[in-house]
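In this view, the complex is presented without one of its protein chains, the others remaining in place.
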Amino acid sequence: MVREIGVGMLGYAFMGKAHSNAFIKMPRMMQQIPAIPKLVAIYGRTEPQVKAAAERFGYKRYYTDWRRLVQDAEVELVDNGLPNNLHKDPCIEAAERGKHILCEKPLAMNAKEAEEMYRAVEKAGVKHMVAFNYRFVPAIVLAKRLIERGVIGKVLQFRGAYLQDWIMDPSFPLVWRLRREVAGSGALGDLGSHVFDLARYLVGEVEAVMGLAKTFIEERPLPEDPSQKGRVTVDDAFISLVKFRNGAIGSVEATRFGAGCKNLLRVEIHGSEGTLVFNLERLNELELFERKGDAETQGYKRILVTEQAHPYIANWWPPGHIIGWEHTFVHEIHHFIDCIVNDKPVAPMGATFLDGLKNNQILDAVLRSAETGRWEQIP
Amino acid sequence: MVREIGVGMLGYAFMGKAHSNAFIKMPRMMQQIPAIPKLVAIYGRTEPQVKAAAERFGYKRYYTDWRRLVQDAEVELVDNGLPNNLHKDPCIEAAERGKHILCEKPLAMNAKEAEEMYRAVEKAGVKHMVAFNYRFVPAIVLAKRLIERGVIGKVLQFRGAYLQDWIMDPSFPLVWRLRREVAGSGALGDLGSHVFDLARYLVGEVEAVMGLAKTFIEERPLPEDPSQKGRVTVDDAFISLVKFRNGAIGSVEATRFGAGCKNLLRVEIHGSEGTLVFNLERLNELELFERKGDAETQGYKRILVTEQAHPYIANWWPPGHIIGWEHTFVHEIHHFIDCIVNDKPVAPMGATFLDGLKNNQILDAVLRSAETGRWEQIP
Amino acid sequence: MVREIGVGMLGYAFMGKAHSNAFIKMPRMMQQIPAIPKLVAIYGRTEPQVKAAAERFGYKRYYTDWRRLVQDAEVELVDNGLPNNLHKDPCIEAAERGKHILCEKPLAMNAKEAEEMYRAVEKAGVKHMVAFNYRFVPAIVLAKRLIERGVIGKVLQFRGAYLQDWIMDPSFPLVWRLRREVAGSGALGDLGSHVFDLARYLVGEVEAVMGLAKTFIEERPLPEDPSQKGRVTVDDAFISLVKFRNGAIGSVEATRFGAGCKNLLRVEIHGSEGTLVFNLERLNELELFERKGDAETQGYKRILVTEQAHPYIANWWPPGHIIGWEHTFVHEIHHFIDCIVNDKPVAPMGATFLDGLKNNQILDAVLRSAETGRWEQIP
Partner (left out) sequence: MVREIGVGMLGYAFMGKAHSNAFIKMPRMMQQIPAIPKLVAIYGRTEPQVKAAAERFGYKRYYTDWRRLVQDAEVELVDNGLPNNLHKDPCIEAAERGKHILCEKPLAMNAKEAEEMYRAVEKAGVKHMVAFNYRFVPAIVLAKRLIERGVIGKVLQFRGAYLQDWIMDPSFPLVWRLRREVAGSGALGDLGSHVFDLARYLVGEVEAVMGLAKTFIEERPLPEDPSQKGRVTVDDAFISLVKFRNGAIGSVEATRFGAGCKNLLRVEIHGSEGTLVFNLERLNELELFERKGDAETQGYKRILVTEQAHPYIANWWPPGHIIGWEHTFVHEIHHFIDCIVNDKPVAPMGATFLDGLKNNQILDAVLRSAETGRWEQIP
C-alpha cells in the first residue's frame, strides 16, 4: 500500500497552478509512486482567490496566513511558490517545524538570505530542493547523461540565453517582478537563475563572472494607478561572461526584450568531441553533434527525446507523442517525494538549497560586476 | 455549483490512460467547467489490470464485462477506447440506454458498421463524438480559423502524411493492429483516418479517392508464441490521391515504415493566397505563408501557438510554455461534456458519428481502390 | 597541355545564362580539367539579344538560325537550352553532324520524339546527356552513395514534390511554358521531370503510375496583347502514385501553385534501415536517419554537405562556405566534357538520352493516366 504525504502549497497563481497540477498527476501517471500527495492546504493573501484555488485543485483547507500553513501538523512537505521576498521566512519556519521544503527559484533575494535558509534546513535535517525544474526536462537529463558518458568530451564552451518578450510594451505595469525589493533582480533572477543552474548542472562550478545589466524602460505605470508611474528597479536584460573552474568559458544572458522569443531558453555546449544544443521552446528535442565517425555523414542530429529509453518518458506516451512544459514539474515533485520517502539524496539530480545558495552567489556577483565593471569571483 | 457527469471508460491501455488523464485534468485546469467528470467505472478484460487502473485513476468500480458498464445507471457518458472491432456493439448498446458516447477512431471497422452506429445514436438522441483529437490541437484550430477567415484564400491543394516507424523490426509481433479482423485496416485506419478527418475538417468533403496499399512485412511472430508466424492482413503503408468536392486536389498517406518518423503527422495546405503547414511532432507551432504584402519581407512565418489569444491556451501557461500531445484530450472531452451539459452541437468543432461514418466511407473507398486500381467515389 | 572543346549554345535566356556561366567557371575552378570549353557560338532568334549575350559571355560568334550553329565546324558540343518543342530537330541534326549533345530537360515533347532522338544519337555514336542537373547536387550524389552503400537498407517509399508559386497571380501571362504545343506539359514536364529523374536515379525503374492533373487558372492574358485571353493548355499541378519495379512505392508531384514555395524540391526516401531527406532550397544539406545505434541518441542528422570529403566540394570552398544552385551546372558540364574527352560513359552519374526517353515515357503515362483514371504501365 502506497503511503500518503501531506502537501502544503504557498501561492496559488502561476507556480501554484503548475505545482498543484503536478501533485495531482504524479500518482496517476508515474509508474513508480513513492507516495501519494495529499493536498492538505494552500495559502494565499486574498481569501476569495485562495478559496477558489483550494476547491479547484482539491486542497482540504486554505489559509490567508502562511504561518498557519507551515504550522499545520498534517503538512509534511511545504512547497513555496511565493514571490522571492517571501522565500526566506516561510522556508526557515517550515524547516524549524520539520517540514520538507520545495522552494521556487531563485532560492532567495541574495546569497546572504540563501545562506541563512541553507543553514536552517540543514540544521533541521529536512529534505530541501529548489524548483529548478529544467533539470527535469528529459532532453536536459539526456544531455547530462551524454556529457557524463563523455560523448562530447571535455566541455570547452557554454552559451546560455533565456529570452522572453513579455514586458516590451511601455504600458506594461510595474508588477512585483520589476521591483528590486520584492524580486531581488529582474531578468537575472527570474530567467538567468535557470541558466546558471543549468550551467552548474551540466558543466560545473563557476569561478568568476563579468556582468552587464540594462534597464531599457525605466519608468512604468503603477498597477494600482496606471496614471502614475514608478521606477523600474531591476534589470530588463543582462549579459555575462563566465569562467568555470574546470577551464571552460562561456556566456550567460537573459532578457525580457527579445521580441518574438516567448520562452526561448537556448543552451549550447561545445566539448572537445562534440556539441549539444537545447531550446526550451522545443523541449522534446536535443541536438547532438559528434566529431567521431566518418566526415561524410557527420552532422547535427536532432534527437526527439520521446523514446521509452529516454529519461522519464516511459511514464508517458509512445514515441513522438510530445510532452509539455508542465511535465517537468511532475518529474520534479516525483523526485523530491521519492527523496523524502526513501531518504535519497536530492542532489545531484535535483538542486538542493546548497545549489540554490551557489546560484544566488552567482547572481549577486553578476550584479556587483555590473556595477564595478570587473570580474567578480564566486566564493 | 458545477454539476457532475458520470463517466464510464471502456479500455485502460493507451487510450484509457490518455482519456482518464483528461477527465482528471479538465475540471482542475480549464477556466470554464461545464461539469466535473465523476469517474464511475472502467472496463477491461483482465481483472488485475483493470482493477489497478481503476485504483490509479480513481474510478469507483471496474468491470470485466463491458455490458455491465454500459448498463451502469450512474454512467452518463460512455467513452469507448477499445479496439476497432469493439466499437460497434458497446456504442449501440450504450446509445440504446441513453448514454452519451465518445468513441475512439476510426468509428468502425467499415462504413456499414459506422452507419448502424450513426443510426443508433441519432435514434437514441444522445450526444455522440468520434475522438479525432487532432481537431483540438490549438494550432489546428487556429489553422481552421485562418482558413475560414480567408487568410489563405481558396484552398487548392492538400498534402497530408502521417508517418511512424514502430513496426519496422521484422521481429515485432503480430499485434491486434496488424490483423484485419480486429483493426479493419492498418496504417490506413489507425493513422490515415486522422489525416482524412483533418482533410474534411480543414478543406471539405471528399469526392473520390485513388489508393495504393502495401504490406512490406507479410508474416510476423505471434504474440502468444513467437516461434510461430502469422499473416499480416493489413496495410503497412498506403498512399492516396484525393479529389475534393470544392475542386481542390491532394494526397493523403500514412506509413508505419517511415524510419525516424515517430509521430510525424504533416499537413500542408496551399490556397490561392497562402499556405499553412503543421507537424504534430512540433504541435505548438503552425507555419503560415501569406502572399499579400511586399515581396521583400514575404516568408513562411512560424507561429508559436502559445499566446493567450490562441485557441485553448488561456487555460494553460504563459507564452512559450508549450503543451503536449495529451492536452488535446483535455480540450476534446471539455468540448464533448460542454455539448452534453449545455446541449450544444458537437459539430463542426468536434467530429460526430456522421463525420465518423464519412471517414469510414473514405477508408473503405481507399481499400477498394487499391484493389480495383480505379478511382472510387465517396457517396 | 589541356585541350579545348568547341561549344555551341542554343538559347541565351535562363538556361543559356546558367550553362554559359558553367562553361566559364569550370576550367577556372575545378581541380581536374578534362578540356577547356571554347565558347564558339550562341544561337537566339532575336539578333540584338543574342548579340549582347555573345558579347557578355564571350562567344566568338552568334547565329539567329540554329541550323548554322549545329553546322559550325568549330562546334564539338551542342548545348540545347531551347524550349521543349525545339529539342528534337536541333539535337538530331547536331547528332548527324557528329556533335556531342547536352540537352535541357525534359528531353522531348513526348516519348515518341524522345525515342527518335535517342536513336539518332546512338546511331551517330556521339555522347549525349540530358541536363538533369540535380543529379549533380553534392547532397544528391551523397544520397546516392549512401543508398548504394546500404546505409538506409532496402528502399521502401519515395516521396518527391517540387513546389513553386510563380504563376499564382491570375494576371500572369500565357507564356510558352503554359502552352502544350510548345512545352508538352506544365508542372509535370518542367518540374515533375526532375523528380521522376531523381526517383529513377535514387530508387530505380518505375513500373506504373497513376496520375491526377489540374489546371487552376484556365485562361490567362496573352503576352503580346494582355487585353486578350488565351487558354492554358497544360497542368498547373499534378500528383501521381508510383510503383517501382523493386517493390518500393511512392508519390511524385509538382505544382506552380504552392504559395511560398519558391523552388522547393523535397525528396524523402524511407528504407528498411533509415531515411534520407533533401530540400533544394537548402541544397547544401542532407538529412539522414539511421535505425542502427542506441535508441537514446537516434535522430535525424543534418549533414552540411560542404566537407572536402563530400562530392565535388574539394573544388570549391572550406567547410560551411556554401555553394549555390548554379554550381550544379559546373559539375554537370564537367562530367559531360570528361565523358567526351576521355570516352567515359555518361551514365549512371549523368542522364543519357535513354534516361531522357524513360523519363518522357513516365511523363506520358502520367498524362494518360490523368485522363483514363487508371494505372498506366511504363514500357
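As written, the chains take the letters A, B and C, and residue 1 is the first residue of each chain.
Here, a residue touches a chain if its C-beta (ideal position, glycine included) is under 8 Å from a C-beta of that chain, and two chains touch if they have at least 3 such contacts.
What you see is a predicted model; the values in this text were computed from it and never measured.
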{"item": "Chain not shown, its touching partners among those shown", "value": "A, B, C"}
{"item": "Of A:241, A:309 or A:341, the one touching the omitted chain in the full complex", "value": "A:241"}
{"item": "Those residues of chain A which, in the complete complex, touch the missing chain", "value": "152, 156-157, 159, 161, 163, 165, 168, 210, 212, 214, 216, 237, 239-241, 243, 249-251, 253, 255, 257-261, 270-275, 289, 291, 298-300, 373-375"}
{"item": "In chain C, positions touching the absent partner", "value": "14, 17-18, 20-21, 24-25, 27-29, 56-58, 164, 166, 261-264, 280-284, 304, 306-307, 316-327"}
{"item": "Interface with the undisplayed chain - residues on chain B", "value": "142, 145-146, 151, 288, 294-304, 307-310"}
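Everything below uses one rule, namely that only the chains that are shown with their structure count from here on.
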{"item": "Between chain A and chain C, centroid-to-centroid distance (C-alpha), Å", "value": "54"}
{"item": "Inter-centroid spacing, chain B versus chain A (mean Cα positions, whole Å)", "value": "35"}
{"item": "Separation of chain B from chain C, taking each centre as the mean of its C-alpha atoms, in whole Å", "value": "41"}
{"item": "Chain B, residues touching no fewer than two other chains", "value": "261"}
